[in-house]
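Below you will find the structure I want to go over with you.
All protein chains but one are shown in place.
The first chain written gets the first letter, and so on, giving A, B and C; residue counts start at 1 in each chain.
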């Protein structure tokens, strides 16, 4: 009953624990970052990785629920928290390429392109000594296959060859098993990414093995699988067990909250500013002045 | 178990029939319009109206599922079908006010404002003899309370007093109980409308009693209540009965399909052109030439 | 040679002075507001009003050129300056209606609708005691005749009757004679406004005489008449006098700077926040926290 669709390592691990119990090769710890809860899942063995369906590596999940209470400093603290956790995964980069994956014409898939709007682009300013202390950042929004005719991974590979960044940061929309995590959670991992799909496709994977540089994935759950949603709501309501096979008819139908437009718009700024604070030696106030 | 949230008279009646059986004061008939299925529900008695939670009147539901196969003439046939059914509810108007309700900044709520973009506006051309055969149409997009400080119903009442239309056509987003009906169904009714809510609120109701003119409602389901969705998916999957009271925690969370942007964009044209064909003595080809 | 097209009283007066000399019934004074230059033109006699082609009243022009240097506090100071000057024209209003005139689908004409996005809407919150100290503000974006079939003035009159505001503030795009004033100038006046045209049209004028409440006009020059632009550039370049009649062919062709999109976007926030600071007892920091 636990084969639910989720792109979050945290949820995959919760499901595992619920159904099978603890297993070797996975550890979790909880911590706090500027008032936001953080869970770190480390997958350190191959068998555990296969069982969870996630590559080995570190998965950091921030719980940004408190952001939505919109206290006066909510944006500053949320961006600072994302920045601090992200920085822990990036090994001292002097140049970075930030990639906004997804389709900017489909709201829940537009988080990548919208985050890109909030990334401080600096690579073209590097000849100016005034900017010498900054990390050289460039930004790419490769679009989706149906609108470009090119795999995002191809376009990214071409850009990496040109720009030679020390690190690639790729932002993408994820599926969660729970409506409550949609637009309240950010997952950071050092495991790379397969644009456009959770299904492994070696040719399209972007990671240290295929690109020769660290690839940091920044994922934001923006959709929920309709059948998974049904199972979870029913379980909470105390329903007797249901045969998930019977739900096949709804497989693949992804739903998203009604007010996703506003949520994506706000969260894009949180994540974009977080990336800026992770990459640049700037205070939050300095960043705001630069971004207008 | 049937207190599911739906704004569609067709679904309310289905639920009733499923749970209680046929009842007097409601009749339904099915017909075809240019290849699209049409169901007409007539609620002719007060008791039936109270039972269904819908005012007495005629509810015409078009099933536009075939539109999404995108055959070459899909748009023409769908708009023509909407136009023909809508015309059956409008008693020979020479002037009309079309109102696009909802929030244009929230995709599933933007169907009203987006339909308004496809309505042929003619009221200001009426002094020109070349347009003498046309119906005088004006368009209002009143916005939502949180962004204007004014009830949509107030703004509409003000406009009706100025424009003195023979008929008011109000387009709004609805909630369906079924994901399958989202963006595949259009409901037309002659019962008026209460902007912003299914809950009756006399001060805000727009209908013949409050405005003195016929008020035709055009509704498009674009969201589904999460708990209702769960119940329906589980029932299809053969789950034993669940206590709906246990689902309260999810009450009011509305979800929408991931690709709602494109669906709203396309359906807005279908509905807008349908309204044009209902109001104006134009062929589909003439309309397309005018709309560009 | 001075029949150049301008909606700015300041420019009309400059042209007059240049060509005819000082005249009775018009006084000007210059002052400073938070680092921005302010010119106040008072037209106090009917003959002077006719000569300038502007109604009698007070015209306050802010020179916001320094804003575009984007120093860290540029937005705060510019919004505060607009707010302070605007407040000097508003006689202690407890309720206000802010109207964004123009066409949001045409960039240089979209300043009104875009300013409306930055106005703090409060009228619907007034029953809540927490907001008792605020001015009750509602916002209307009436659209343009070609897209609604209704004169903006009609729609506004309808809303004024419903809302009964103490003051109407109407924001609109203007034509300047000089490219340098485009998006660097804001004109505030207590003379009312004629939506959509500088040409007087009694039926459509919005002012104290027609509405019974003060009507404050907020104008931002966003376009320049092509022929006027040519004359000015040539004069600066030392050209001999040209017969303006010969320029008729270009009459009415309005041009705008290439980067008008970004200019309108930024200036809308300056003006919108200025209106908020004029109407509400809020500090700039409190306003920013509320507007997100």
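Just so we're on the same page, a contact is a pair of C-beta atoms (placed from the backbone, for glycine too) under 8 Å apart; a residue touches a chain by one contact, two chains touch by 3 or more.
Model, not experiment: these values are computed from the prediction.
Here the missing chain is touched by one residue of C:20, C:47 or C:105, and it is C:105. The residue from C:116, C:223 or C:267 that touches the chain not shown here is C:223.
Which of A:47, A:121 or A:209 touches the hidden chain is settled by the complete complex: it is A:121. Chain B residues in contact with the hidden partner, per the touch definition given at the top, are 70, 72, 266, 289, 292. Touch with the hidden chain on the side of chain A covers residues 121-124, 136-141, 143, 145-150, 154-155, 157-159, 161-163.
In the full complex, chain C touches the omitted chain through residues 105-109, 179, 223-224, 226-227, 229-230, 233-234, 236-240, 242-243, 246-247, 249-250, 253-262.
The rule we apply is simple: only the chains that are shown with their structure count from here on.
Counting the residue numbers used at the interface between chain B and chain C, over half appear in both copies, so the two copies meet with largely the same residues.
Rounded to a whole number, the gap between the C-alpha centres of chain A and chain B is 38 angstrom. Inter-chain centre distance (chain A to chain C, centres taken as mean C-alpha positions): 44 Å. Under the contact definition stated at the top, not a single residue of chain B touches 2 or more other chains.
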